[in-house]
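Removed: one protein chain of the complex. Kept in place: all other protein chains.
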Amino acid sequence: MARAVSNQRKAINTAVAWIIALLIFFPILWTILTSFKTEAEAIADPPSFLFFNWTLDNYTTVQARSDYFGHFWNSVVISVGSTILGLIIAIPSAWAMAFVPGKQTKNVLMWMLSTKMLPPVGVLVPIYLIFRDVGLLDTRFGLVIVLMLINLPIIIWMLYSYFREIPGEILEAARMDGAGLRSEILYVLTPMAVPGIASTLLLNIILAWNEAFWTLTLTAANSAPLTAFIASYSSPEGLFYAKLSAASTMAIAPILIMGWFSQKQLVRGLTFGAVK
Amino acid sequence: MTDPGRNPGADLGGDMATQHSRSAARVMIAPSVILLLLWMLVPLGMTIYFSLLRYNLLMPGANPFIGFENYAYFLTDPAFQAAIWNTLILVAGVLFITVVGGILIALLLDQPMWGQGLVRILVISPFFVMPTVSALVWKNMFMNPVNGLFAHLFEFIGLQPFDFLSQAPLASIIGIVSWQWLPFATLILLTAMQSLDSEQIEAAEMDGASPFSRFWYIVLPHLSRAITVVILIQTIFLLSIFAEIFVTTAGGPGTASTNLTFLIYLESLQRFDVGTASAGGVVAIILANIVAIFLMRMIGKNLDA
């Protein structure tokens, strides 16, 4: 980016960008602020932005009422577990499609994506019955399987797009040196593929963390993640904005923080082959 | 779509792929295909089977075979047409806002500025918020006509508070969903934009091309593939929007914000009519595939570029 830009223009860019960014971020900021208010202050008119009596009461109440860490841990296990399992299955598949494509590769890929269009509510009862019969209801393992299957098409597609960007000459050179299929994957492709895999991993953890239909309908007490935790704070009796805000903040904070810290990695591989 | 062999890796595969590596490739693809086939066929098979039965969870007993009665019942539901339209409007509306908004924000973020990293973090944040939470927050703390922030704002400037969720339910939901997906579109478009050869732009600048024509003739064509990706991925998710509607309007008032997924939900978890819900599920899958084929025809060629 060698273009010379005047400071004045840079200042205007900065101002406009910050205003828009803050507007987009505002609902999250407002939720976090409200979580430190009392219920009365949360609905006060005019609303107070910073000058209220900061309190941690809502967090204490929420923690006393529900086992946050249990739900949190379930969310971690389910989202990370389903993503890793998905990667284990998807990496070989995407690699093969990218480097040894057949006539049907594109169609197989499109078919895989189309399985994602299965509306969950339409197949709820079949899945529930199957889960009941094999004893997977309210188990983390069951949810790991379901979420893995739901996101597998996206994982494969992301990886496929990314692998396709890896130049073939490198492979050719490796093969000249007599590298076998396995060492090809292990020593040549893997290092180049890491950014793509990392970003796929991150995106899918986010998708799995936020999945709210299966995680709510297939769980009870043992495996319920944060999406179920939130369901006990929506529209209760009486004033609830502050408590709702505290619960919301607790539910989104882990993934928000993870997202902030890893956004560079997330972005690097988030190309879907869209960039030449 | 027809010629996957244009991958640089694939060129090599064409020449050098031995029988050995082809069968190895098949073995590597097999697990994912088999799993997805099972995931697709078992529930789908059961769904199709259930859709031909009179099967209501609340009335156990023999579930007699009734042919296509469930389909007839679902398709003649007065809410069905509204649901189809709402589904399409919802998808199209969100796509329009996120793609246009995404391009504008990406253009802005691509400019030199102070604190770019922080700005980017703020802009992508909504993507990390779970749909239930975002729907709850928007509904209660912003759109509520008595205690919401918008109501306070309206009153402050001397206007009647506007009751978003009952006066403009679908538009409100489009707004909420767009807020969630705007970051995703922005990120992909920004990544694509940053890969644009800056020399090309400079050359155009030298030739005296206006900023608008530079955008129209150079930037936009370069983005076409990224836009395709955004549209494809978002469509997959947007067709089955549920949590946002369930939390905010419950499909109402009337059927003003009922989409196809929500209509099936009403059959399956309000009436517990598994037969009709299954029929609805099959209808939804067929429609989703029609949309998919339509999409692929229209924009699929971009994906091979």
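All chains are identified by letter, namely A and B, in their written order; residue positions are counted from 1 within each chain.
Methods note: a residue touches a chain if its C-beta (ideal position, glycine included) is under 8 Å from a C-beta of that chain, and two chains touch if they have at least 3 such contacts.
FYI, contacts and distances are computed from a predicted model.
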Choosing from "Peptidase family M48", "Sugar ABC transporter substrate-binding protein", "Imidazole glycerol phosphate synthase subunit HisF" or "Xanthine dehydrogenase family protein subunit M", the absent chain's UniProt record names it "Sugar ABC transporter substrate-binding protein"
Full-complex touch with the removed chain, picking from A:E41, A:D57, A:D138 or A:E172, is A:D138
Out of B:I48, B:I218 or B:A250, the sole contact with the unshown chain comes from B:A250
Contact with the hidden chain, among B:S166, B:Q194 or B:S224, goes to B:S166
Out of A:I32, A:I84 or A:L216, the sole contact with the unshown chain comes from A:L216
Had the left-out chain been drawn, it would touch subunit A at residues 43, 65-66, 124-125, 128-129, 132-133, 135, 137-138, 216-217, 220-222, 224, 228, 231-240
Had the left-out chain been drawn, it would touch subunit B at residues 56-60, 73, 78, 144-147, 160-161, 163, 165-167, 249-256, 266-267, 269-273
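Note that in this section only the chains that are shown with their structure count from here on.
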The subunit B residues in contact with subunit A across the complex are 1-2, 4-5, 7-13, 16-17, 20-22, 24-26, 28-29, 31-33, 35-36, 39-40, 42-44, 46-47, 50, 57, 105, 108-109, 111-116, 118-134, 136-138, 140-142, 147, 149, 152, 155-156, 179, 182-183, 187-188, 190-192, 195, 198, 202, 225-226, 228-229, 232-233, 236, 239-240, 242-243, 247, 260-261, 264-265, 268-269, 274, 277-278, 280-282, 284-285, 288-289, 292, 296, 303, 305
Note: in the complex, subunit A contacts subunit B through residues 1-3, 5, 10, 13-14, 16-18, 20-22, 24-25, 27-28, 30-31, 34, 43, 45-47, 89-90, 92-93, 95-102, 105-106, 108, 110, 112-127, 129-130, 149, 152-154, 156, 163-164, 166-169, 171-172, 175, 181, 206, 209-210, 212-213, 226-227, 230-231, 233-234, 241, 244-245, 248, 251-252, 255-256, 258-260, 263, 266-267, 270-276
